[in-house]
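The complex is shown incomplete by one protein chain, all other protein chains being positioned as in the whole.
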Amino acid sequence: METFFFVFVATFALGTALAMVLSKNTVNSALFLILHMLSVSGFYLSLNAQFLAVIQILVYAGAIMVLFLFVIMVLNMDEDEQIVTKVDFKQIFAVLVTVIVLAQLLYIVGNFTGALPDFSQQELMAIGTVEAIGDEMFTTFLLPFEATAILLTAAVVGAMLLAQKNVNVEDEIE
Amino acid sequence: MEIINDLLLFLPATIVAIGGLTVMMLDGYKARSRTIYTTTMVFLGIALGVASWDLLMQAPELIFSDMAGAGGTAAFGTFIVVFGTFFTVILTHDYLIGVKHNFPQVYPLLMFCTFGMIVLATANDLVTVFVGLETMSVCLYALAGIIRDKRLGVESALKYFVMGAFSTGFFLYGITLLYGATGSTSLPEIGAYTDGGLIYWGGVSLLLVAFMFKVSAVPFHMWTPDVYTGSPTTITAYMSTAGKTASFVALVLILDRAMPFIATELTATFSIIALLTMILGNAVAMVQDNVKRMLAYSSIAHVGYLFVGLAAGSVAGYSAVLFYLLAYTFMNVGAFGVVAYYEKNHDVHFNNVESYAGLGYQRPIMGVLLSIFLFSLAGIPISAGFNAKYLVFSAGIEAGLVSLVVVGVLASAASAYYYLRVMVYLYFREGKESVSLIEPKKVYSFSLVFLALLTLYFGVVPGGVTEMIYGYFSDSMLTATAP
């Protein structure tokens, strides 16, 4: 059952990721990415990270991707894009680099020999809960957590700075 | 209360963050731009005062459950960042009014960015490094695009964003692999891990590649010239001084605390990076006619010199890097400040070296200041730049990297060509048409004069500071290799 679930989720995740990269239409890409995010939260569930699985769907599919789709719609960007117009040097180079990176990463991962401690299912279930994460978040990780608050505020201010329409600058004369 | 104590030790960052939020609210209530600027300066002034006090008095200590540090290198990095920001804001205010893009949102963003830089420079955990780095980067992406109705401005923001976000992915992968190999994200705990193993090395290399992206070392420098040219000039100064300082301090901390046992293995890699960066940065800077672009390539070259210090992999090398960052902040903020002054009297494209012809006599003080800063950047004696280079190169010699240092000295000598070229235009060429420069504001020229004095001061008596920096690494695991 577990193996079946993994194979299903992995196939789904890889398929949607490839479809996202290769689909010509921007809207389709965004929709495939949403499907991909759903499958990633499937991974989280199978790894006993319940809280993150929920957050993944809420934040990625619910917030980030809606923002993407919204901008695509606002900018009316639904024309198709030829991905491979002509085979140019840069794209071959890109694919080459990618293959090398992939080979290296898989080699590294394949040689993973970390001896993993044994945990009972009970203990594993307890890691991914809201309590476990919240507990650490507000004690050990308090500083990064508060810094994230500033990060998100800064992102909103930055987006306002870049995207507001009316240029309303007070010229100072002294 | 432990948290109150931690906050007190983290006071510069706290003040800057509260200041940023205050300024943001002021903007929300439609305060005048003068009020916003003044409030920003007040908060930054207090933060600078606290940072200086910390720098002199605070003993090294870990705060926030070992997430960050206070005192020592952390206080040093915080001081440089807040100092750089303080002067950047003075220059930016004037510059943005000059080019008519004085948006009130710029000031809270600069404060938030400074907060991110402080978090990055004080981090003692890869999670903190990640959050600090991203806070800084997200703000810088937005700041790069302030001049958003000009093609160059938004293009540079897009380039910066794409490259930055791309490197973030690699940075995160590096953290993940290190976490998987060592079971921790804390720098000392990673440093205690000595087993090596492929996944560890994969993590180390991805992390370093991402850092090289962020500090623009060759071959990951390609975004730098365009972004530095397209951004508002004073923001470029900010990116290249405060931003680079924060990244380099974090890199030094990671190397010192998390990878002390592999410092010797990394020497070869860092030497190659330093070699490429010095040669390419200086060579391409020579053929640039745009002064801003020339300074962008020169900042790449300076990253090369800094990497010589990292390649040394010793306490001497790391403290030389920290001193270099301090000196570089003085002179580069100053140099960009004068360039911004020349630029805002005309249009945004007034950066060609030929249009500087004869300007040295128009406002003598600005010409002299630019000459001082450029002399220092070139590393001519009696300037902070000379001492910084001297320290970095002598650390390299101590570590036995003689041929690398020889190349560095030659590259540095060659760099005098393009710095002096600007001065030749300033003083020895006739201007084609008469360009009239308006008188700079008093506070503008005063801050530049102050920076120039600091540049000269640290050129004459660097002793006290270098010893202070040396003391930061007293409990370093590398101490054994120090002289």
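By written order: A and B. Residues from 1 in each chain.
Note that a contact is a pair of C-beta atoms (placed from the backbone, for glycine too) under 8 Å apart; a residue touches a chain by one contact, two chains touch by 3 or more.
Basically, contacts and distances are computed from a predicted model.
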item: The complex's invisible chain, by UniProt name, from "NADH-quinone oxidoreductase subunit K", "Serine/threonine protein kinase PrkT", "Cellulase" or "Tripartite tricarboxylate transporter permease"; value: "NADH-quinone oxidoreductase subunit K"
item: Positions on chain A contacted by the hidden chain, ascending; value: 2-3, 6, 10, 13-14, 17-18, 20-21, 26, 29-30, 33, 36-37, 40, 43-44, 46-49, 51-52, 55-56, 59-60, 63-64, 67-68, 71-72, 74-75, 77, 81, 83, 91, 94-95, 97-98, 101-102, 105-106, 109-110, 112, 114, 116-117, 119, 123-124, 127-128, 132-133, 136-137, 140-141, 144, 148, 151-152, 154-156, 158-163, 165
item: Those residues of chain B which, in the complete complex, touch the missing chain; value: 127, 130-131, 134, 138, 141-142, 145, 148-151, 154-155, 157-159, 161-163, 165-166, 168-169, 172-173, 175-177, 179-180, 183-185, 222-223, 225-226, 284
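One rule holds for everything that comes next: only the chains that are shown with their structure count from here on.
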item: Approximate Å spacing (C-alpha centroids) for the pair chain A, chain B; value: 30
item: Residues of chain A defined as touching chain B within the complex; value: 104-105, 107-109, 111-114, 139-144, 147-148, 150-151, 153-155, 157-162, 167, 169-172
item: Chain A partner contacts - residues on chain B that touch it in the complex; value: 3, 10, 17, 20-21, 24, 32-34, 63-65, 67-68, 97, 100-103, 105-106, 108-109, 112-113, 115-116, 119, 125, 127-128, 130-132, 134-135, 138-139, 141-143, 145-146, 148-149, 154, 157, 173, 177, 180-181, 197-199, 201-202
